[in-house]
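Excluded from the complex is one protein chain; the other protein chains are retained at their positions.
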Amino acid sequence: MKQLLEGSQAVAEAVRLCRPQVVAAYPITPQTHIIEHLAQQVANGELAAEFINAESEFGAASIVLGAVAGGARAFTATASQGLLLMTEVLYNIAGLRLPVVMVCANRAVGAPINIFSDHQDSMALRDAGWIQLYVESNQEAVDTLIQAYRIAEACELPVMVCMDGFFLTHTFESVDLPTQAAVDDFLPPFHFVRTLDPADPMTLGGGSEADNYQEYRSAQQAAVEDAQPVIEAFDAEFDDRFGRAHGGLLQAYRLDGAETALLGMGSLMGAVRDVVDKLRDRGQAVGALRLRCFRPFPAQALVRYLSGVQRIIVLEKAISIGAGGILASELRAALHQAGMMTPVESVIGGLGGRDLTPQVIESVFHETSRDEMGATFRFAPDHVMPDETDHG
Amino acid sequence: MTPKLDIEPGSSTAYHTGDWRTRQPVYRNKWPPCSQTCPASEDIQAWLALATEQHWQAAWQKLTERNPFPATMGRICYHACESACNRKHLDSAVNIHAMERYLGDRAITRKWSHKPVCDTPQTQRVAIVGAGPAGLSCAFQLARHGYPVTIFDAQAVPGGTLYSAIPDYRLPKSVLASEIDAILALGIELRLNSRVGKEISESDLRDQFDAVFLAIGSQRPRQYPGKESSRHRVMSGLEFLHRLNRGEQIALLSERKPKHVAVVGGGNTAIDVARCIRRLGAEVTVICAQDSHGNHHRELGTEMPASLQEVIEAETEGVQFIYRAGIRRLVRSGEHLSGIEIAHVDQVYDRHGDFNPVLFDGTEEFVPAGLAIFAIGQETDWQGLEQLSQSTQADGVWLGGDAVSKSKLAATAVGSGYQAAMSIMADLKGEPFVFDTHKKAQITFRQMSLHYYPKQSRHEGEVSEQRLDGFNEVETGLLDDDATHEARRCLSCGVCFMCDNCWHFCPDAAVIKKAGGYGIDDDYCKGCGICAQECPCGHIDMERLTG
Partner (left out) sequence: MDKRDPFRHNVLTSGHRACSGCGEAMAARMVTDLIGPDAIYINATGCLQVFTTHNQQSAWQAPWIHSVFANAAAVASGVEAALRAKGKDTPVVVQAGDGGTFDIGLQCLSGMIERGHDVLFVCYDNEAYMNTGVQRSSSTPHAVRTTTSPPGRLSQGKHHLKKDVISIIAAHHMPYAATATIAYFPDLKAKVEKAMRIKGPRFLQILSPCPLGWVHDSALSVTVSRLAVETGLFPLIELEHGELTGVMRLAEQKPVEEYLRPQGRFKHLFGSKAGAVELRHLQALADARIRRYGLLDADTQWDTACAMQSVRHGRGGYASSMPTSEAVKNDT
């Protein structure tokens, strides 16, 4: 049934449908509406969960860690500084291989303090051992959240659903919420093999040394890597049951015959598709590729999709200060490994909530690559008037 | 191999931390100081432990393994055990003598009998000369082990000095008689009025018996060495007590009853005599060459040999004491004794350690006395035993008791009798005999953790208010509850009482509790020493590991 819902509320409804038993959170803009809705659902008796108001994001992450280890399905959400404050615990959750699901309402990281959207926060956690799925729309947020629990519990891995703050969380869109029965069919009841229980006592989180630490890490790496087909399979199964799919690992748009590909993540891809349409209309062989799954990094799939293009422009809303574009760097490595020398232009933009407008995206397409000048990336122009990009 | 995310409970036990240890705890029973000092070598702690559980008869049996006179000794022994008791460092010593008396009295009232150790009768016969504590103790041990024993005693009543030299207020005759009867009930033949050399010859003894134990005591009082020829109004302490115990109470002081009596001597006999005189209604002054207790001169001095408790009792009863005083002469007007001239004693013992007081001129004082009683020691009278007394164990003759020991304590005599019996039995069986002397105490309060014991007041018997009215016992025995209380006050020095401290405090769970005790799991003990440090009774030792 389609409803006009704010992104945060849509996600909260999706969380409810997944029947978490413990929800813990600490308020931070732009995540607040999600947890407010959840708190209200619990208060109304619509969601039978323990709602724990944590004393910090660090606490919230720790509470869901404990809840999952205690045998309950759990949910939390945060953003920005909160995510970074969780960092230590998020690494720990991943190391303990606990199937926690959280939403990151992507937001810039201070200083200077800025409450608006970019991907700096979740990108900073890219090495933590979490699966990261970046969604483009509120519908995808709803669907991905439901899939996230299925993936997390099947793989014994934590999943972070990344949705752009404000652009998605505070935007009303028409969303088709699945029925409870359909979700119950898709998502089996929570069962975690390493639940803390006196009937089957075990020690979790014990000390390790050089003897076996690396083996723990290699096992974790393999598990995250092996999640790729699982993510694809559950997206496909979701499609069968609900009639919607979101591309599994990544989603191509008009890439057939394209000479140039525009690659990006999250909500900006709507504008990118508009730009592709406009440029195609003008005879430019342009396509787009949306990376939905950043971790595990689907290198082979990217290479497969991008093998036919001569130019790749990566648009990303985060920067590795001192190095440049993160996604672009990883893509270059993947292409290089595949023996391809396709130029990859790294464009960083949309930081701190700045709009990556179609005009800006189009101007990026028209700008010459500056690779010859030695730079590995460039910042997107700050603001471009419609007439400035109108080369047609 | 992929390491597991969940670790098996208790899997650390695969890691043996015992390798770290440089010293290790050892549970070891120690011999407590009470038992060390007991002249009869009683295992006091053991019978107190049984009394703790109110196993009264078992406690009595344990006690009488070494000493068949608990009711007697509980009354008259000067209980060195209590002076040694570690509990005095916490509050006050366990009332061991009262406990001993309690068990002895209980045995008498309930008519408990001694059980033989060995049911097989032996054929070799043993003669014992002297039915005092040493002779009876020896006879008791031999009889328990099945040997036919005959005791010869010159007196008409058995008991030796226990009968003749102890006043009734300390030891009622009936108590002694009951304990002797219980001993004799083991089948011992007692021949009274039988002096060796008169009623039976030395050679008869040698011919008729496989072994002879001489325990004739030291019955002859040492005489006042003064030059006076007159013995009028001068008496020895032993003579006084003998006559008193034979019932001559009135006669003693009836003839021109003296108001003041002087008793010369610093031993327990002197105190006995003085206390008796108080009961006969006269004033009494004890003249003692030594210092009072706890007050002795640093270079010269020695404490008076009498028991402190006895001195306190005597003072309570009005006995006067003059310390560091020696006798110059007896002051007479004609035959009549008017008093004693005393002088300050400087050095009490000479360089050979013999009693040889040096008196300072010009320090003389007069002590009025119508009767002078000298309690200055006693000697053994070997008359009639001239040959046997020169014999040795190789000849089948054993000597024991007061006759040969320096200490004249009844408990020492009991211990001596026990040793003789063990030696005789070993000899008769042709086995080597290891002289079971007093084991050295292995535990002091410093090795213990006294703070683990609650402070508890010492319970006593009741003291009669009419104590000077006659020769009735001054002190009553303990009540049942008091006896239990006192038994439980025993610290169990050096012997585990399963308080669980080692078990609780081991950081490594290396102390394993089992039925009846604890064990150290060497695989895990790191040798920290906490168990030994916190053991209340000092049962655990830390030993350095070698090799």
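As written, the chain order gives the labels A and B, with residue 1 at the start of each chain.
Everything below uses one rule, namely that a contact is a pair of C-beta atoms (placed from the backbone, for glycine too) under 8 Å apart; a residue touches a chain by one contact, two chains touch by 3 or more.
Quick caveat, the model's predicted, so the values are computed rather than measured.
*Asks:* If the hidden chain were put back, which of B:V212, B:M304 or B:C528 would touch it?
*Replies:* Reading the full complex, the residue touching the unseen chain is B:C528.
*Asks:* I'm checking contacts with the chain that's been left out. Which of A:Q40, A:N53, A:Q81 or A:T376 qualifies?
*Replies:* In the full complex, the listed residue that touches the missing chain is A:N53.
*Asks:* Pick from B:Q45, B:S178 or B:Q219: which residue touches the chain that isn't shown?
*Replies:* B:Q45
*Asks:* If the hidden chain were put back, which residues of chain A would touch it?
*Replies:* Here the touching residues of chain A are 21-22, 24, 48-50, 52-56, 58-72, 74, 88-89, 92, 96, 196-198, 200-209, 211-212.
*Asks:* So which bits of chain B touch the chain we can't see?
*Replies:* 3-4, 7-17, 20, 26-32, 35, 43, 45-46, 48-50, 52-53, 62, 451-455, 488, 490, 492, 494-501, 503-510, 512-514, 516-521, 523-524, 526-530, 532-534, 536, 539, 542
The criterion applied here is as follows: only the chains that are shown with their structure count from here on.
*Asks:* Would you pull the chain B residues touching chain A in the complex into a rising list?
*Replies:* Checking each residue of chain B against chain A gives 1-3, 5-9.
*Asks:* Going by the contact rule at the top, pick out the chain A residues touching chain B in the complex.
*Replies:* Listed in rising order, the residues are 96-97, 194, 201-204, 206, 208, 212, 215-216, 219.
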